[in-house]
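Then we have subunit A:
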Amino acid sequence: MPRSASTGAPPTRLAAALDVAARTLVAAVGGYAAAALNAAGLARWLPMPRVEAVMTGMLASFAVFALVAICAFAAARAGRVAFWTSAYCVPLALALYLAKHGGVA
Partner candidate 1 sequence: MKGGLRQSMAWLHTWVGLLLGWLLFLVFCTGTASYFQDEITRWMQPEVHGLRDVTRGAEGAIAYLQKHAANAEQWTIQLPGHRAVATTAFWKEKGETFANWRDHEFLVDGEGHKVEARDTLGGWRLYRMHFDLYYVPVLWARWAVGLAAMFMLVAIISGVITHKKIFADFFTLRFGKGQRSWLDGHNLSAVLALPFHLMITYTGLVTLASMYMPWGIAAAYEKPTQYYADAFGTADTPARSGHAVPLAPIGGMIEQARAAWHGADPGNIFIPVPGDANAVVKITRGTDEGMDTRGETLTFDAATGAMQARPPARGPARATESVMVGLHAGRYAPLLLRWFYFLCGLAGTAMVATGLVLWTSKRRQALPDPARPYFGFRLVERLNIATIAGLPFGMACYFLANRLLPTGVVDRPGWETHSLFIGWGAVALVACLRRPVKRAWVETLSVAAAGFFAVPIVDMMTTDRGLFVSLWHGDLVFASFDLLMFAFAALLAYGAWKVHNRKEAVRVRRKKEAIA
Partner candidate 2 sequence: MMLLCILASLAGFAALCLGMSRHQRDVLGKALPAATTRGLKVAGWALLTASWAAAIAGEGAALGSVYWLGALTLAALVVAFSVTRLSR
């Protein structure tokens, strides 16, 4: 079981299942979102020919995905990873949206 199960009072089956579901969600959705946004950000802003920037973002993306997925299960609480992933993703997504549609950068 992921870590929260091993700390404190013995969790109920439901609590354990919810914990696993939350971690899986953070790993899959958060991991993919972070990887995708990271790839898009690098593609947009790396100072090199854009085809190279796109490729760099792609090559790096799977490492980002794996990192978030591992952290989602390694951390003491799933919520913490969700917070940090969002803290990375949301501003980046906003900046990308503005860059693409708002005429900034």
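Some observations on this one:
Quick note on the criterion: a contact is a pair of C-beta atoms (placed from the backbone, for glycine too) under 8 Å apart; a residue touches a chain by one contact, two chains touch by 3 or more; residues count from 1.
The candidates came about this way: all candidates are chains of the complex that A comes from, given by their letters.
Predicted model only: the values in this text are computed from it and were never measured.
Listed candidates 1 or 2 all sit in this complex, but the one touching subunit A is 1. Across the interface of their complex, candidate 1 is touched by residues 1-3, 6-7, 27, 35-37, 39-44, 48-59, 61-63, 65-66, 69-70, 73-74, 76, 96, 99-100 of subunit A.
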